[in-house]
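My structure is below; once you've seen it, I'll send some questions.
A single protein chain has been removed from this complex, and every other one stays in its place.
Showing subunit A:
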Amino acid sequence: MATQEMEQLVRREYKEGFITDIESDTVPPGLDESTIAFISHKKGEPEWMLEWRLKAYHQWLKMTPPSWAHLDYPPIDYQSISYYSAPKRPEDMPQSLDEVDPKLLETYEKLGIPLHERAALAGVAVDAVFDSVSVTTTFKEKLHEAGVIFCSMSDAIRDYPELVKQYLGTVVPQGDNYFAALNSAVFTDGSFVFIPEGVTCPMELSTYFRINEANTGQFERTLIICEKQAQVSYLEGCTAPMRDENQLHAAVVELVALEDASIKYSTVQNWYPGDENGKGGIYNFVTKRGDCRGDRSHISWTQVETGSAITWKYPSCLLRGKDSIGEFYSVAVTNGRQQADTGTKMIHIGEGTRSTIVAKGISAGRSNQSYRGLVKIGPRAKNARNFTQCDSLLIGDTCGAHTFPYQEIGNSTATIEHEATTSKIGEDQLFYCQSRGISEEDAVNMIVNGFCKDVFQELPMEFAVEAEALLNVTLEGAVG
């Protein structure tokens, strides 16, 4: 198949829109101590939280943005960004779906997003229509009975200050890296989850339930704590394309698992990737880290990354507890002019710790993608084991895939396995499927989904089906 046809096939349409010029309750662009004090005050935070933010800010001032990633973007002017804008008033939002970009609605339809949720995703004023209030209430009651806390970070700082103080920043310290420091200084909201000892969370927790609590996207801060023998599965994001007028996103997620606890964190990231020239897409700089603090604890990251103009993201595990387990399953898809530098870090500290990494990268169009993974085995991590598999699939011949594996082995009892492949989506494979009567587009979907299967099967069932549909829509050609 000619390259040009291939490009046709993988080119997706994603209409830019929704730039509102309505003056909201926004601080002027720029960042200094007064901005941070303003944010903290607006959110009614206690004094200790403000100090915590300021400490982060002072560390950030001394830091420089990382330059080692295989990414190319102009320097970001942090003084040109506005760091706080109050939730929009309903009258400033689109009043109905009729005012929303039909292309976006078409995508929602293809993804099978329920009608009432489409409105919320598209940013329509939904108070009158949205029926999730009752849903939310029902599930909050159920969680309350089990003793589970699931609320916004702002609420947690107000209602559970001791827990927040005890755990916030203990996995990703304020000065961990440039973007984490920035997030620590200016984060606006996020999720807080606490599962008490011995409790298995009775349902999968999802940010999806919180989509009506808007405006948490830009500097999100999430903290999940599982006490001894507790278990939770958390779903972040949703398959529907999310729009946001804030270009810079720098989220921090911290997970803490105590003895015998288990946390499964699944993400589907589908931020606006920009137009064909990469204009207007989201820059996504994320720090995600799980701390297997207790013996036999288990943290599993599963991610499907399809959006953003730039992705910089390495969900990691600190395997401190004896026999603790870390896992990372990832599918990253880049198309158009998207760039992604993503991977994981598995830091083996405790004895008998085990980790598994399965990373699948799919590059199409003129995109560029890198896998960057560190496996570090400390001197005390006797009999630690790691298995890494990273595979890249190229669609067309104008895209790029790179692999940067790092291994630091500090003792001789460790077992490390690494497998890596790079393949081009075979014209032979396509021909084989087509010569059985299957259309080219269906054939590409079939091959790509087959490639991602090892990761998709780690996703919660419902999410896996959505992820497959998302991949198909993402790689869809010029309609038809």
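Here is the rule we go by: a contact is a pair of C-beta atoms (placed from the backbone, for glycine too) under 8 Å apart; a residue touches a chain by one contact, two chains touch by 3 or more; residues count from 1.
Criterion: contacts and distances are computed from a predicted model.
> Name the omitted chain as UniProt records it, choosing among "Acyl carrier protein", "Putative ABC transport system permease protein", "Fe-S cluster assembly ATP-binding protein" or "Cytochrome bd-I ubiquinol oxidase subunit 2 apoprotein".
Missing chain, per its UniProt entry: "Fe-S cluster assembly ATP-binding protein".
> Per the definition of touch given earlier, which of A:I282, A:I325, A:C433 or A:V473 contacts the omitted chain?
Within the whole complex, the residue contacting the unshown chain is A:C433.
> Tell me which stretches of subunit A touch the chain missing from the display.
So the residues of subunit A touching the missing chain come out as 1, 426-429, 431-440, 442, 446-447, 449-454.
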